[in-house]
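Apart from one protein chain that is not included, each protein chain of the complex appears where it belongs.
Letters A, B and C name the chains as they come in the text, with residue numbers starting at 1 for each one.
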Amino acid sequence: MLKPPRPRRRAREVGIDFPGLPPGQHNAITDVPGVTVGHTTLFSGEGKLVPGSGPIRTGCTAVVPAPGNLFESKVPAAVYVLNGFGKPMGFDQARELGELETPILLTNTLNVPRVADGLIDYLLPRNEDIGVRTSSVNVFVGECNDGHLNDMRGRHVGPDEVFSALEGARGGSVPEGVVGAGTGMRCMGYKGGIGTASRRVQVFSGDRQDPTEARDFTTGVLVLANFGRLKQLRVAGVPVGHYLAPPGEGEEPEDKGSIVMVVATDAPLDSRQLKRLARRAGMGLARTGSTASHGSGDFVVAFSNAYRIPQRPSEMGVQREILYDNHPGLNRLLTGVVEATEEAILNALFVADTVVGRDGHRAEGLPVDEVLALMRSCGGALLGEGSNS
Amino acid sequence: MLKPPRPRRRAREVGIDFPGLPPGQHNAITDVPGVTVGHTTLFSGEGKLVPGSGPIRTGCTAVVPAPGNLFESKVPAAVYVLNGFGKPMGFDQARELGELETPILLTNTLNVPRVADGLIDYLLPRNEDIGVRTSSVNVFVGECNDGHLNDMRGRHVGPDEVFSALEGARGGSVPEGVVGAGTGMRCMGYKGGIGTASRRVQVFSGDRQDPTEARDFTTGVLVLANFGRLKQLRVAGVPVGHYLAPPGEGEEPEDKGSIVMVVATDAPLDSRQLKRLARRAGMGLARTGSTASHGSGDFVVAFSNAYRIPQRPSEMGVQREILYDNHPGLNRLLTGVVEATEEAILNALFVADTVVGRDGHRAEGLPVDEVLALMRSCGGALLGEGSNS
Amino acid sequence: MLKPPRPRRRAREVGIDFPGLPPGQHNAITDVPGVTVGHTTLFSGEGKLVPGSGPIRTGCTAVVPAPGNLFESKVPAAVYVLNGFGKPMGFDQARELGELETPILLTNTLNVPRVADGLIDYLLPRNEDIGVRTSSVNVFVGECNDGHLNDMRGRHVGPDEVFSALEGARGGSVPEGVVGAGTGMRCMGYKGGIGTASRRVQVFSGDRQDPTEARDFTTGVLVLANFGRLKQLRVAGVPVGHYLAPPGEGEEPEDKGSIVMVVATDAPLDSRQLKRLARRAGMGLARTGSTASHGSGDFVVAFSNAYRIPQRPSEMGVQREILYDNHPGLNRLLTGVVEATEEAILNALFVADTVVGRDGHRAEGLPVDEVLALMRSCGGALLGEGSNS
Partner (left out) sequence: MLKPPRPRRRAREVGIDFPGLPPGQHNAITDVPGVTVGHTTLFSGEGKLVPGSGPIRTGCTAVVPAPGNLFESKVPAAVYVLNGFGKPMGFDQARELGELETPILLTNTLNVPRVADGLIDYLLPRNEDIGVRTSSVNVFVGECNDGHLNDMRGRHVGPDEVFSALEGARGGSVPEGVVGAGTGMRCMGYKGGIGTASRRVQVFSGDRQDPTEARDFTTGVLVLANFGRLKQLRVAGVPVGHYLAPPGEGEEPEDKGSIVMVVATDAPLDSRQLKRLARRAGMGLARTGSTASHGSGDFVVAFSNAYRIPQRPSEMGVQREILYDNHPGLNRLLTGVVEATEEAILNALFVADTVVGRDGHRAEGLPVDEVLALMRSCGGALLGEGSNS
């Protein structure tokens, strides 16, 4: 039976240095307590594209912001659209109300409606009021285009795949690369997909930087990376893409990729502040060399699970702790988002190995050894002094 | 066989005066040349709600901005969200690129994914590149919640209903009231649904107001009206809702309604200018008494079909006529949108007759005679001088 | 000595009925506890315009959101721009941080820089850190164009007028009409200026509507009204402007007006929620007949003084009460903003009497008796049945 390639080593594991804040235990979005991730991977068929039949290189990824019934007990959230060439669902209501009331699902572009409908299938029996006492539910789905490798017109992701991703959601280590919604994605001319990373942020609760008064928060990021062109690639800042030979097949003539970035934190932030975090994911993206090209839908959703918002409040309001914007802690959280986003994207690239998809289209795994060699010898090149330092 | 009630007379036909700009021939969005509208109405079953079975009071409405293949030849557009409590599809890309590339479909909230998927079904065979040469398509779907009358959890609108609405799209008079997506909608405590109106706007092409140099444009509006509470209703400005007795059943305790407003014009405007038009739809809405309550998703999409934008340009760009913002013509177009929106909403209310839906829930038709009597005698009441003038 | 005309009676005082929520004690923005308002009025010179000399018909109005040092102890806030044809200061930072750190000053368009600089003059000695320990201050100034009556190029409002408005700020009744920043403003073809109104909003603290558990909040609005054309005017909804004869001088050919709307509340809302309130001010504006014409800058700022945000927090954050969006109380607050905005604008029109300004330009006071007569007899006219009911 055809299988996706095994995951390779993560960026940090092959030696890339990420100076800055320390990562969390798993260096994953799941380091934010309560966040879980599940994947359904579809990987079958070879050869010529027969729309509706395959080959299939796609899937579905679920990021669950917090335990329990999210519709009854929502989390604060914000969205940010760096480049709106994309077809997600759920962004408008999240923008207005500043909250998420379902898990975040990721899939391919043409599958968004079926995945959204599958999520409604999942939610209706668990929430009998939806659509009866006239409330409805804002399902949240992000997407990238995997049509170069996958029979995207076949729309192979439906309710079963949604249920499986949701029910398989776990904490701890997160599978990356050629998995879930990332199965058919490409990035910077190579194979892309799912990547994740996290940062631990120590915030001093008082105005003096007294570690005995510090509290620990985490910023975690998960990306569905499907953007960019080889020439742009920067690894830990170094513009290696400029020097790398293109993969055998060459690149597509146009950059039609995209990225969805999911930002999680357990710091007590409101929606306006989460939007500030969401914008910084775009800065982490830029560090990897992206220019957010015209055809690249670059979408961010950020949430906190530090507190919950009831569907049917029994009180007028609540006493809720909110971090001050001008407390130094906010800056550290912003930095944590930039750094975790950059590393999450690189993890997607380093972990994902070569996939051959429909019509024999290949997406090569990033040539890690070449990248590392380039980085070792980059000094002179960066100064226009030839290729050795 | 159960049938929707027959349409009643429009606001202007029963005598309401709308001073201001003159309406177009049909006083409908279809007065904008090239715009067509189609409805699929589902109206069956009575009695107790059996989710998945019925009773069904719902449907689907298609507004087609221009003839031909919209994916190949798009129209400039803009969206405006007055209150984002809603679950549409397609708004993010329209915001970024300033264009529509599919018809606008309207339906109920939980049906959005199935209608979007039905629209993809419709588009794929007509556009073989979608999803293969890695482009995809931004389907555009708006919604309101018809769960008070309809088995909304049953999600009865699918590809067949989408195809039928698209293929039935016509110019000329537009069916209003209990039809298409409006079948199960309520407004201001009474039966709501689909309404439309238009305004003719004469724009002087030079800087002198010389009628021999004038050009005629049209602003047309179609609404899916499902918002508000009785107390708020203003007819031609007069706050009749304050004096009307509530319908037998009384109102729902909370306002969970919404409105989608579709604005069309044939004036040569770009996306930024169309957003200015879109915002004025919110002002027409306000004239009817709406306060855009928390639970009311108030969404606007505005488009021009004065020019088209190719999917695959063979040139770098185009010589395109654009109206100047500071030409007096723009103000007249803004006024045309406010006025047509107000009248379109009132048409939905005046035309829609009583519907009994699931669990015997009733939405009464607006008591037109009472409204007219109140308006005749309103003078004194408006001055706090008792109920007769 | 030349004096501004005496204020006339407010809309409610001449008999206009405003069904809906009850007003606060003074029916003014100052009904929100802690809010104060001050005006400096400049009214001198007659005859031909001599730029730099006069005639002068202008001034400055200060709305102070809360007592004490606002820079040290800020208030949550939001801004909303319905139509951005205007030249205010301070909106960008308020948008990002969701707070105000100075009073809100209103003046004429060309005076914004001098008023802003005067406000800096006022603040620097009271805040010795500003600009030294590298923090600076976001002064907040709104404006409308009073150039039809006033020597606007002369920029006659400077530090003295700013200090005087700030030091004269008081609670209780607020002078309206031809006063402060409103001195030279016109509205709907007649004399406009400052207007204010308020609504009391009872919010049930629990989920049952038990009045013994209710808490009282207030929404207050102050407007600088300088917009619109006579034909558009709606009083209590009735389109009297359509039937009123134009004032002797006729209208300017183009609508170049604007409006600034200041919304205050003591309900515990965050910046995102205050933006929702701010948008509803635009709906109150629409009820008066405005179409937010191209040249009309329509700007809103909304704040709550229910809690304060420290400049130098000694804690990471705070336990803060926030009203839930889906608590029914929010809807009542939204309604309170719509209603108070409509009435505030009408108060500006009813109170402001005729002013003759530069070059003999006249702005007539609204002909109140004619308006009332039209309203008494409007019924038939609204139905196209002639002018008597």
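In this text, contacts are C-beta pairs under 8 Å (C-beta built on N, C-alpha and C of every residue); 3 or more make two chains touch, one makes a residue touch a chain.
Note that the structure is a prediction, hence the values are computed from the model and not measured.
Engineer: Sort by label and list the shown chains the missing chain touches.
Structural biologist: A, B, C
Engineer: Looking beyond the chains shown, say which of A:I29, A:V79, A:C187 or A:L330 touches the absent one.
Structural biologist: Final answer for the missing-chain contact: A:L330.
Engineer: Have a look at C:Q25, C:S53, C:N69 or C:S135 and name the one touching the chain we're not showing.
Structural biologist: Touching the chain that is not displayed is residue C:S135.
Engineer: Given the contact definition stated above, which residue among C:R57, C:R114, C:R229 or C:R308 touches the chain not shown here?
Structural biologist: Of the candidates C:R57, C:R114, C:R229 or C:R308, C:R114 is in touch with the missing chain.
Engineer: Which of A:T36, A:N83, A:T183 or A:S198 sits in contact with the chain that's absent?
Structural biologist: Among A:T36, A:N83, A:T183 or A:S198, only A:N83 touches the chain that is not shown.
Engineer: What residues on subunit A make contact with the chain left out of this view?
Structural biologist: Against the missing chain, subunit A presents residues 15-17, 19-20, 82-83, 231, 234, 236-239, 242, 254-255, 276, 279-280, 282-287, 290-295, 325-326, 328, 330-331, 334-335, 338, 372, 375-385, 389.
Engineer: Across the whole complex, list the residues on subunit C that are touched by the chain not included here.
Structural biologist: 49, 51, 81, 83-93, 95-97, 109-110, 112-114, 116-117, 120, 124, 130-139, 145, 147-148, 152-153, 155, 252, 254, 256, 297, 299
Engineer: To test your reading of the contact rule: which positions on subunit B touch the chain that is missing from view?
Structural biologist: The list for subunit B reads 96-98, 203-207, 215, 268, 270-272, 276, 309-327, 329.
One rule holds in what follows: only the chains that are shown with their structure count from here on.
Engineer: If I list every residue number at the interface of subunit B and subunit C, are over half of them used by both copies, so same, or under half, so different?
Structural biologist: Subunit B and subunit C contact each other through largely matching residue numbers.
Engineer: Which integer distance in Å separates the CA centroid of subunit A from that of subunit C?
Structural biologist: 44
Engineer: Could you give the separation in Å between the centres of subunit A and subunit B, each centre being the mean of its C-alpha atoms?
Structural biologist: Roughly 36 Å, centre to centre.
Engineer: Name the residues of subunit B that each touch 2 or more other chains.
Structural biologist: Within subunit B, the residues that touch at least two other chains are 83.
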